[in-house]
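Let me begin by presenting the structure, written as structure tokens, before commenting on it.
Heads up, one of the protein chains got dropped from this complex, but the rest are sitting where they should.
Up next, chain A:
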Amino acid sequence: MKRFGFSQVMLWLGLLFIYLPMVILVIYSFNASRLVTVWGGWSIKWYVGLLDNTQLMNAVMRSLEIAFYTAISAAFLGTLAAFVLTRIPRFRGRTLFGGMVTAPLVMPEVITGLSLLLLFVAMAQLIGWPQERGISTIWIAHTTFCSAYVAVVVSARLRELDLSIEEAAMDLGAKPWKVFVLITIPMIAPSLAAGAMMSFALSLDDLVLASFVSGPGSTTLPMEVFSAVRLGVKPEINAVASLILLSVSLFTFLAWYFSRRAEEHRKRAIREAMEVTASESASTWKGAPVAPNP
């Protein structure tokens, strides 16, 4: 077998292509010179300057708030959708349902953003809500497209699960909702957490949807960054961008690490449980009524 074939070379070149620009951006955010092209030594003054920028800080807090709500609601909605898709094989409108769950993954954001805005305007005319667009409308928009991502992640997990455990609980008389809460939820917890964290990150990053459905006075962090970026490369933006990059990377890494650890823990528990049952049944088989094992 070839060790360093064409595909390996492409892989490492591709990773270099993906990561080099981000590394360069972070390095340049520590540049002391005002001119973005001249290296003037290391400095953290652009980071310190950010703290005084109250407009930016307000946008950060607003984005974090929306992302927090989105993570919770998208995890809930996405899990329900995934459950329906994997556990309920037939009902009226199932094809439409499947389409509605997967289409937001690819739908161009300008279309989704425009259509949601027009919906909110029509709703305001018809039922008087929402009078003002802001955090709540951005939250609805983000929940809708993030729940599609959660549904994909969670349904992959639901498909892998051993159905016999759920069936056993139901045979023993547990109500479906009880089975779901006590058995299914704990088993899909790692992917549920991963989906929630993914929604948090996606909501924090979104520019296009938020631009369409936000109102005056509800500027989010990406909108703030975008209006500055349009005017060109500036050292302050390098600092903001690096901070976002580093926090999201750290966040992703932690999400991955914890879900992996939970998974390993779960597998080990299953293995141990099986070994215990195997040895017990073996001992009962040999001569249980005579004498219990010492």
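We adopt the following convention: a residue touches a chain if its C-beta (ideal position, glycine included) is under 8 Å from a C-beta of that chain, and two chains touch if they have at least 3 such contacts; residues count from 1.
In this text, contacts and distances are computed from a predicted model.
Looking at the choices "ABC transporter permease subunit", "Gluconate 2-dehydrogenase alpha chain", "siroheme decarboxylase" or "Integral membrane protein", the name in the UniProt record of the chain not drawn here is "ABC transporter permease subunit". Across the entire complex, the residue among A:118, A:181 or A:274 in touch with the chain not shown is A:118.
Considering the whole complex, the residue from A:58, A:136 or A:252 that touches the absent chain is A:252.
Of the candidate positions A:43, A:58 or A:86, contact with the unshown chain belongs to A:86.
Contact residues of chain A toward the unshown chain are 5-8, 10-11, 14-15, 17-19, 21-22, 24-25, 28, 36-37, 77-78, 80-81, 83-86, 88, 91, 93, 95-112, 114-116, 118-119, 121-122, 125, 140-141, 143-144, 147, 152, 155, 159, 176-177, 198, 201-202, 204-205, 207-208, 211-212, 222, 225-226, 229-230, 232-233, 237-238, 241, 244-245, 248-249, 251-253, 256, 260.
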